[in-house]
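All protein chains but one are shown at their positions in the complex.
This part shows chain A:
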């Protein structure tokens, strides 16, 4: 027996012996009888289910299908169901056997055949039987048990291949199965109808009134009426839940009679919850509450009966204190959706203390997670301070698995409901203090953006970060925020001798050597800003910049900054310094990128809907933050459709902050312009448009350039929006799209067409230009947008690379693991593969990485790479002349903070270019 099998090895040995035995029986000269065949097929199945591979016996199993003996047929079908084989020859034989059994009119055989179809559920099965099963389902003489199987079998095929299940006369007859006498038939039919109704609501509309009357008969029945369909004194709980689920495919019934009847049902269900239990068994309460929770889901879905919503809320409130953990969990979860209804939002809020208590005392992390979700959902201006404080409290001890999410939630709530921005600044600094490692870029970028946009909080922010930096060990994110804010607003606290310029500088510089390269780069920018803010410490700063550790720093980025900043501080006049290093202009206001991140984390749907509803409500009740700070210019700017990391667009990571001063390297989308005005240090993100199509391409004090583009196959269209930020007209405004060095070559690869724009752009106005793009052949260089105009007597000339990159012409390709590796192998010529190993420039977050790969244009293939930490993608680059299949694989190494990216395409140059473009994204 099993316990006798002391070791794994012994088991394997034993099994191999058995397999050899069975193989010899199957291969033997003597034909096996059905009995023996069944016996050995059953043994194989047993071995397979123990976890061993089986690569033979399929044929013998198929033979069993056509046996007339039930037991042999049954084992044959079980084997086929468990060990599906895509071998086409076998599928044909299997289908044949199934066909015979379906036609046999023997209900037991028909049942076996239907189960097999449902178990395999493949497209081939759907092709063969999707036309036949509806007939069996609605035929007058079909036995009830076969009807049940047929309904669910059809449902399975519909889920696999909806296109293969023809709608027709049978649909109306299926709806009438809701009236069937046999509750088992009704249960199965309800599942089928619900799924069909989700995709074809119009066609199944009549099911609503039938479902309501069926439900009504069940909930008003005495507990014994339904005999075997009563489960622990609860009448037909499965059917009730399915009917309630079906009704959630539709809005509240329009017919007042039906609607009234449904309301009665729901009230009855709520009433029953208050009655004493008919049994102490947990099965009784589970079944009863399962129906109750489903009824509450329907009430929330309809969101139209204030009375029912409030009753639902009270009921859930009782469950919040229930001794059963499961009920507390479900009540928290259900209340979350209730909080988004305007009718019940206030009622939900009354439970705040209980929920906070749950956060503190629940022993199960799943339950605490639900409590956090609910606090987030019930938050509004009236309780934001309390909720944020409690979440911060909880964060100190929260499970690592949910910390990042809590950080995002706190950051969003603090921003959304801030009346007083000093509170907002304090909250974010607290976040960094408590959970610095979990504070993502989006969060600390955002606090800086808000401080820059609100001059009433700048002095406070400077003072607060200055104080926070006093701590001997502070998180690097605090150094970043502190460095940035003091660089901009350190002057606001410099009057206080305790935070004089020199003290500020020394404080920051004391952290310098403990920080990573990007933070040091940011601090160097702070130092050059200090030269402008505080001329009195210029020489101290120059000394630091001049030191060997800076000027000869092994890191090219740091060295370049030190050299250029030192040079700038030496040669530039005070006026030029003041212009170049001027305070950052306000950022255009958009949807918070943190919110976008949370949505990405939680998946679409859950957060989105809630947020949309809450936003609408909060804009009436509270006035939203967004509208308060958005400047008139950005109101007229193009609405950014996607908001992956918009903050990063305009603010960017510090690594590229120096870009405008550096000679335009190949991967710079921003080229230095000829006049001094644009040379101000305005961070621009390299490669920022590779994975997205919309956003702000360029911005200085005069001009904002926004982009919106779409690509399909080898064609694209880009809308360029030029916004005049000044109150003065731009004259002779001439944007030109020019192609890079090798003009001829360029024309052959990329065909761009534009129309000139009106040469006069009024102050505050915006003009739009359309670029039609055709990718003729694969290309490397991005085209350049040159803009010339006159502004107040001076000639302006600037150039920006237009982010039209090869990957824009991707079409994603889904493929199976098998296909992927087959193609991967086919592209094994060394010239087809390009590989790059590089350091991570951003936090290594799997979700963000996935979004970037999808944004890059290829399909993200899940479950293909044997290592789940790796990312695999596939797509086709469409050009006019050819199509190039591309496979990619990204392997993160968290420990080393490195990535290895491999591209395989049929063309070396394409592999090379895609690899370059994508490497820069992580």
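Rule of thumb we're sticking to: a residue touches a chain if its C-beta (ideal position, glycine included) is under 8 Å from a C-beta of that chain, and two chains touch if they have at least 3 such contacts; residues count from 1.
FYI, contacts and distances are computed from a predicted model.
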Protein that the absent chain corresponds to, by UniProt name, given "Ribosome biogenesis protein BOP1", "Septin", "BING4 C-terminal domain-containing protein" or "AP complex subunit sigma" | "AP complex subunit sigma"
Taking the full complex into account, find the residue in A:238, A:343, A:722 or A:899 that is in contact with the omitted chain.
-> A:238
Hidden partner chain, touching residue among A:25, A:115 or A:261 = A:115
Taking the full complex into account, find the residue in A:202, A:456, A:548 or A:863 that is in contact with the omitted chain.
-> A:863
The one residue from A:155, A:218, A:494 or A:691 touching the chain left out of view is A:155
Identify the residues of chain A touching the omitted chain, counting contacts across the whole complex.
-> 1-2, 4-5, 11, 14-15, 18, 35, 38-39, 42-43, 45-47, 49-51, 69-71, 74-75, 78, 82, 84, 108, 111, 114-115, 118-119, 121-122, 145, 148-149, 152-153, 155-156, 159-160, 183-184, 187-188, 191, 194-195, 198, 228-229, 231, 236-239, 241-242, 245, 283, 286-287, 289-290, 293-294, 297, 325-326, 328-330, 363-364, 366-367, 369, 603, 814, 817, 862-863, 866, 868
